[in-house]
Structure formats: C-alpha cells, structure tokens
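With one protein chain withheld, the remaining protein chains of the complex are depicted in position.
Naming follows writing order (A, B and C), and every chain is counted from residue 1.
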Amino acid sequence: MIIVCETKATEAQINVIEQKIREAGLQVHRSDGVEYTILGVVGDRNRLDINALALMPGVRDVVPVSTPYKLASRDFHPEDTVVNVGESVQVGGSDVVVMAGPCAVETAEQIETSAAFAARCGARILRGGAFKPRSSPYSYQGLGVEALKLLRQAGDRHGLAVVTEVMTIDQIAVVSEYADLLQVGARNMQNYPFLTALGQAGKPVLLKRGMAATIQELLMSAEYILTAGNPDIILCERGIRTFETATRNTLDLSAVPVVKHLSHLPMIVDPSHGVGTRRFVAPMARAAVAAGADGIMVEIHPDPDKALSDGPQSLTFAEFEALMNRCRIIATTIGRRFGRAK
Amino acid sequence: MIIVCETKATEAQINVIEQKIREAGLQVHRSDGVEYTILGVVGDRNRLDINALALMPGVRDVVPVSTPYKLASRDFHPEDTVVNVGESVQVGGSDVVVMAGPCAVETAEQIETSAAFAARCGARILRGGAFKPRSSPYSYQGLGVEALKLLRQAGDRHGLAVVTEVMTIDQIAVVSEYADLLQVGARNMQNYPFLTALGQAGKPVLLKRGMAATIQELLMSAEYILTAGNPDIILCERGIRTFETATRNTLDLSAVPVVKHLSHLPMIVDPSHGVGTRRFVAPMARAAVAAGADGIMVEIHPDPDKALSDGPQSLTFAEFEALMNRCRIIATTIGRRFGRAK
Amino acid sequence: MIIVCETKATEAQINVIEQKIREAGLQVHRSDGVEYTILGVVGDRNRLDINALALMPGVRDVVPVSTPYKLASRDFHPEDTVVNVGESVQVGGSDVVVMAGPCAVETAEQIETSAAFAARCGARILRGGAFKPRSSPYSYQGLGVEALKLLRQAGDRHGLAVVTEVMTIDQIAVVSEYADLLQVGARNMQNYPFLTALGQAGKPVLLKRGMAATIQELLMSAEYILTAGNPDIILCERGIRTFETATRNTLDLSAVPVVKHLSHLPMIVDPSHGVGTRRFVAPMARAAVAAGADGIMVEIHPDPDKALSDGPQSLTFAEFEALMNRCRIIATTIGRRFGRAK
Partner (left out) sequence: MIIVCETKATEAQINVIEQKIREAGLQVHRSDGVEYTILGVVGDRNRLDINALALMPGVRDVVPVSTPYKLASRDFHPEDTVVNVGESVQVGGSDVVVMAGPCAVETAEQIETSAAFAARCGARILRGGAFKPRSSPYSYQGLGVEALKLLRQAGDRHGLAVVTEVMTIDQIAVVSEYADLLQVGARNMQNYPFLTALGQAGKPVLLKRGMAATIQELLMSAEYILTAGNPDIILCERGIRTFETATRNTLDLSAVPVVKHLSHLPMIVDPSHGVGTRRFVAPMARAAVAAGADGIMVEIHPDPDKALSDGPQSLTFAEFEALMNRCRIIATTIGRRFGRAK
C-alpha cells in the first residue's frame, strides 16, 4: 500500500500517519519527493482500514497496490485450477464443459427426458432446480428433496454429474447428499455466513456473480470459501443489472477474460438467466464459448411452453442440439475441447 | 392483467392463449379492436407466469396492470402504517425518528458515550453493529453477543430503543432477546428463507434496499415478511450502485416519495452508508428529511479516526449536534415533528 | 396505444380522456371490462404525449403497443438492409465485414503500414481518426484534414473503403470528400441537429450507441437519420457504462441479437473501445462474431506502445492476424462468410 501525502501536509501530520501504520504492526518507508511525500507500507494490508487512512489529515490518496484477495489471485496461484465435479468431469482444463437441464425439476419424466437428450448432445453435467429463489412469495418454490432424488437418478442413468442450487446453511447437508456441485445463486453471493459454511461442505461450489457485484467482489466472495477450506470453486457470469431493459440483465462476457487474467479459478457463463428470452440464448452461448469460458450452463426443456418456471428462456431440444454443434467448432477454433455427442 | 395480441395473430393462437388462462383458474374477457385483439384477465395474476405468456405465439405484449405485491401496496392498505419500536417509539407517524450510534459496538465506554450524546440531541433509537457483514474475510467481524448486551444496557440507561443487524436465521432468536428492531442488511434483501423466518420473529424489521434492487423488488421483499405474518416493517434507502465513483453508492432520495406513494410502509434513509465519506453525510441527511423520510439513521462515533469499522463515514458529536438542530427546522417546515433535544 | 383506466375512474374522467384523444385526431374504442375500462387508441401515437396521458385523472396505465420508431423497425421493413460502403463492400449481407486501423492517423507511414496489413488479413474497411473527441481539452485532438488525405490514399492503395469520425455539421462536407462511411461517435448519438444533417449527407453512416443509451434510443437516433432521407445506416455496439470498473465499459453483446430482432439495420461491434485494454480485445471480438454481428471494428497499430492515442487498446499486427484466422472459422460455423486473407 502506498500513501501519497498532500503537498501542504505538515511534518506533524505525517508523523501521526506513520505512527498509525506502525501501531497496526506494519512497516513504513518514507520518500520525500519534490511535490509529494510518499509512504510505502509493507505488510498485510488487511490490518489497516484504507477508507480510514484516506480521511486522515495530510493524506491525499491511498493506493492499494495489492489486491484485497489472496487465495483467489493468480499472483498467488499462477496455474489454472481444475475442479473435479463428480467422478469424471473436470472444469477449468482443456474441455469446455456444458451443464444443461430444466430450470426447475418438475416430474420424473421431464428430468429423465432432459438428461437423456443433454447427454446425447455432449453435456457433462445435469442442472435442475429443487429449491427455487423466487422474488415473489406467490411463485412456484420448487419440489425440494423429491427433486434432488429425481435429479440424481436421471444423472446416474445417463452418466452426468449433477448441479443444483442450495439456498441456506441448513440445506447444505441434504443437497450434498445428492449433488456433485453446489450452486450459490446471485442473491446469495455476499451472504458471508453461508459462504463460510460452504467452505466446509466438502463439495465443489458454483458461485454465481451477484447482479450488482463487481468482478473484484466476486473474487472476494470466492476468497471467503477458499479461506474456509474449500479450494474447488467455479465462478459463473449470469448478467449484471444495467439501465437496458430489452434483456433481463446485461451479460458481461468481458468478465470471462478479466477473471481468467486476475484469478486461477475456472469461469463459466449462464446465458439463459442473463438474457431471459429464448431467442437470444443461443447467440450468447456461442459468444461465451468464443470469449474463452470454461463452460456454459443452458436451460433446456422438453416442452418449454408448459414449464412451471422460466419456460420462456429454455431452449427446445432441437435448438440445443444445433447450439452444441456450433459451440463444438468454436471451442476447437480457440484450442479447447468440447464434449463429444454420444 | 391485459394481453395484447399481435395484429396477425390467428384465431387458433388466440384460442390457445385463452385456454391457458382458463386452465390457471382465471377468467378472460375478449375485446376485438380495430387493430388488436385484447384479452382482459380477471383473477390472481400470481397464478400465471407473465414471461411465459409473453412468449406464446400470437402475443404482442402482456401488461401487468396490478402490482406483484399486495400486502405492501397502498391500494390494499391506504393508511400509513405506524411501526412501534420498543415501548415508546413510533416510526411512520408524525415524528421524524433519528437512529444514531457507532457503526460497530467496540467497547462499553464507546457505546455508552454515544448513547448518552445521541439521546441528548434527540435521537430515539440506538444503532450499533454486533455481527458485521464484511466483504473481506480478513476484516473486523464484530463482537457478537457481547455487543448486543452492551447495546441493550446503553439503550436502557438513556431511554433509547435498540436496532442492530441480524445476518442469519440462527441469529434471530438471540438478537431478538436484546434488540427492539431487527435490521436486514442490503446483501440479505433477497435472502428469501431468511425473510420468511423474519416473518415469524415477533419483532419489527428494518429492511434495507439492496444495492441493485429496484423499488418494486424492495416492496416484494417486504411482501415476503408480511405474508409470513409480520406487519411491522420499516424500509430503508441506503444507496444504489451506479457508475459514479466519487461516492460509495448513489443515495436515491427519490425512492422516499416513490415508496410513500406506492406503499403504506414507513421509509427511512441511511446517508452514512450511501455516501461513505463524513463530509457528505450531513447534507444528505438534511436532504432526506426535506424529501419526506420518516427517519434517518446516522453513524456517530466519539473518536471517528480510531473507529474499528467505517470510521470515515461517522460524524463527530459536534457535527451530529449541528445536523440535528438543522433537521429539526426542516422537519417542522414540512409539517413533521422531530425529537426534542433533552 | 391502450389506456387502462383506474378501477374507480368516474364516467366524467373517462369522457375527458376520450375527448383528449379525439382532439389529437385519433380514434378511440372503449371496452368496459369486469375490473377495468380499457380505451384502445387507433392512429399515429406520436400525436399524443404518453407521459401526459399517464398523469390524467382516472388513468392507471398507458401501454404503447407500437414502437416509437417506424422506419428503423423490422415490422416496417422485414428484410435485412444491406449497406453499400464504397464501391465494393456490403455490410449486412452474408459477409462479416472487418474494419481495422489505428485509433488516430499519426503519420503517412503508420497508416500505410496498417492499411497494407489489414488488407492482407482480410479487412475490407480502413479506420483511423482524423478529428478526435477527447474528454480532456489537453489531450491530442487529431491531425484533421491532413489525416483524411492520408487515410484515403492508404485505403485506395490497398483496396479498402474508408471510415472516420465526423464530429460537427461543419465537418460533414470535408469528411464526405474523403471517407466512404461517416462515423458518429457515442457522445453524438443524441445530437439531433447533427443527425438530421447526416440524413442529407449522401454517404452511409456508422452510428455508435451512446454510453448510456438503450437499444430503443439507438433505434430512435437511427430514425432521425432515416426520416431525413438517408437509408444507409450501420449501427455499432461499443460498450455501455456500468458500475464495473475492470473494463472501460461493459460491452453489451446481447444488443446484437436484440437489434437484429427489432430492426432491419446491420449491427457491428467495436470491442476495442468497449474493453479498453489490449489483452481483452481478441476474446470479445471473437464473441461478437459468434453472437452474429455483421462486422467488427478493431484498432491495430504497428507499434501500439508508441501510439499517440489509445495505444493500450490497439492490437499488434500478430495479434490481429491470429484473431482474423479464428473469426473466419467462427463466422463460417454460423453460416456467414468472412473476408479472405489476400
């Protein structure tokens, strides 16, 4: 951390600042320049409150040279992290991994049909909501544990790993029993007690970016899980809120190369929630693969018009198959592998 | 709800739409216009998925005439709700209520001094963090139950009700033991299982607007608590995230008159978190009162430069006293009462 | 347009509303439903102020069924518009067209080298700034007419059409003398007198989306040019402003399929300005092609570190060549053609 003092800072003010830094157990190195005095701080920046320092008399600017996250940073861990999901899927390696399935698990037949088709087209992980976070208390809230069982059975039958959302600390145990990957929804991205609990879950976590979260905040939330002991985190871009109303959210695909630059963690994209309308899902899924995502998560439904939840953003099977065929070529073009159709 | 059909919608398409509405147990009334066929839907709109309807063949537009919230709506409950906090404080009536205190409870002396001064200036509710949500796992996380006790003692000694943040379902019981008003932080605004649990807490709730939440979503979150059985909700504007970086967030004061128009629930403003810098807090606190807020929540600290958490946004006692004197006149100007200095 | 009256609207209020509509020369058809009275308005919606109607006593909601733009709408003009740029380039047809060149024209050698390399890799249009809009009055402002001449010469020598920004009505004539395509910068997107003047320019226009413009507003600005008589408009996504600070702007790639759905006009993407950092340009350029853009506009520079303007976002020649090779395969994958390398 570097502290730039004001041109007119007095010697007394500078001394107070230096003392505050030393009291926090850090070292300070002073450099008197022509225009400014600069204080270089050596040690753990988390022991000082940057905002508080910035308001001290005589301080012009505080520059946090290092990032506020450590374990999530590529500086700390230069090689890409590869996360094992279930017994045979690896996210963050050379494969671009497809997660597909309905928004919500509705019936045994619906999830079975979806799993069969997803597997046939090359998807490796089956998705499906059991507990649904809904902004209206009057909306469909999911089938719960019954859905978890159906999901697991369908996944096993077709050689797919299983991902589903967990919403509370209480649910972690039961969801872990059935799922291979625990999804944290955008609204829970900064639920810190929950993140800490997930650090001890013993299962990999799929952490979705909050609707108004910066990339740095996404990495700080990953840091919570990492410091609590769980190294297996997959990040997910799913759209941020902007003033644009033509799409549900604005899918920030540039987050993919930015995260790959700043962090070693894998990053996937969920275009279905980002755009919210079926006809815009396939172009954005292709774009995500072209931008270098480690995977995509796509909603499909055997009969989208009859879906109980978010049907309008689910692809039909035919649309999904066409998408998979195109993504396979795009992935290959940038040197990635893509699940074979069976 | 009103459904506008496309100009070229076929009779068969319109029939399918009408059938879908009737299957959901709603009535539909058709009106064939010169340019458009319009279907008027009568009944509970929550039984239909608007997004799904909007994508059906033949549909041009779906207009949700009614609001998605009911209990929180002024249509449903025309008179202002007045929330009792502790034994003697009423929020949402003619008084503009001031909540003041340090960001985090640090020591017995700090909270005692703050409570004494806040009460002397006319504040009615003592604030202070016991459990702190911090974006970094390396930051100060609060004193926990020990802080709750100190807060309660200081409040009692000076005739102040007590508000503090509760972060998890687990904490509701213990926080309710000590606090008169349960604060829900911005990051928990859409934590639905938590909101449902608060509906059975038996204590009033202070619900902060999420950083990227619309006003409608804030009211939907209130609806969760209301439907779960708790009618005592105070809403709080604390800044939304925008592209502007000169302030921590952008305090959306227009949310005050908008919420008062749409809902019967009281609405207060927290300028300290909104702007994040001491020198901008007082102007925005005055502006909040002028805009018609039912209260303000202000951070004060006996020695802000030594605060362990968010010191730079805390007012000194002298600044707070000057602010209170000015707010008193502003409140009176718009026909509100304001706590007397003792 | 449809007007939904309030449940408790009086007969007198409804009559006043009907009269106001008829006074504007429009027809009104009334339908009394079980819950609401609905007024269907037939005729040109631009003759009524929707906001004014919405505030009339007895009005609950005004629903603008039609779009506010006509000539730019796909309803009005179902086939894709193909814009001819120069003698041999067509934007909006089956080819994905690449526009490349330096941010600013600096020297004859710089633009000549860039043009030669761009042409060799398959670009069809040469870009280069002559008049630069700079947010600081102290920044480099461009070479002006001298740059236009250099650009034209380099374009002609290598069989490239030429695009450059025009900033004022005064500059339209001179820029039209040298350029084949007139670029309107994001900051001028809602400069209406300027748009009207461009409607009479006799040259195609490249209209960039404003940093805070919605897609509908972009199409409204195109409507200004179209109504003034110029049918040859290419739209361009170049990033919108959000709270994210890791990239200069947030490139909204979903605007590509949305615009292609709503309008017949071609849409290209400028990833260089959107992300603002070289290392993120290529992934986003590939993503733009995968999302279905009709073209991309990429900054290249023979020696980016020495560029006078926006060097950090310019690709080196080697990076550009690799990008072109990948985009060619991606374009083919989705059924588009892509300029052959010569």
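Keep in mind that, in the parts below, a residue touches a chain if its C-beta (ideal position, glycine included) is under 8 Å from a C-beta of that chain, and two chains touch if they have at least 3 such contacts.
Bear in mind the structure is a predicted one, so any value in this text is a computation, not a measurement.
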By the document's definition of touch, the residue of B:215, B:268, B:298 or B:324 touching the omitted chain is B:215
Of the residues C:126, C:167, C:234 or C:331, I need the one that contacts the missing chain.
C:167
Spell out, residue by residue, where the missing chain touches chain A.
2, 4, 27, 29, 31, 33-36, 38, 40, 42, 60-61, 63, 65, 241-243, 245
So which bits of chain C touch the chain we can't see?
44, 46, 49, 51-52, 54-56, 68-69, 133-139, 167-170, 187-188, 190-194, 196, 210-212, 217, 220-221, 223-224, 227-228, 240-241, 276-278, 305, 307-313
For review purposes, identify every residue of chain B that touches the missing chain, sorted by number.
212, 214-216, 240, 242-247, 250-258, 261-262, 274-275, 279-280, 283-284, 286-292, 326, 329-330, 333-334
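To be clear about the criterion, only the chains that are shown with their structure count from here on.
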Let me spell it out: compute each chain's centre from its C-alpha atoms, then which one is farthest from chain B's centre?
C
Of all chains shown, the one whose Cα mean is least distant from the combined Cα mean is A
What rotation angle, rounded to the nearest 5 degrees, superposes the C-alpha atoms of chain A onto those of its identical copy chain B?
180
Cα centroid separation, chain B vs chain C, in Å, comes to 39
Expressed in whole Å, how far the mean CA point of chain A lies from that of chain B is 27
The distance between the C-alpha centres of chain A and chain C, rounded to whole Å, is 31
Which positions in chain B touch two or more other chains at once?
241
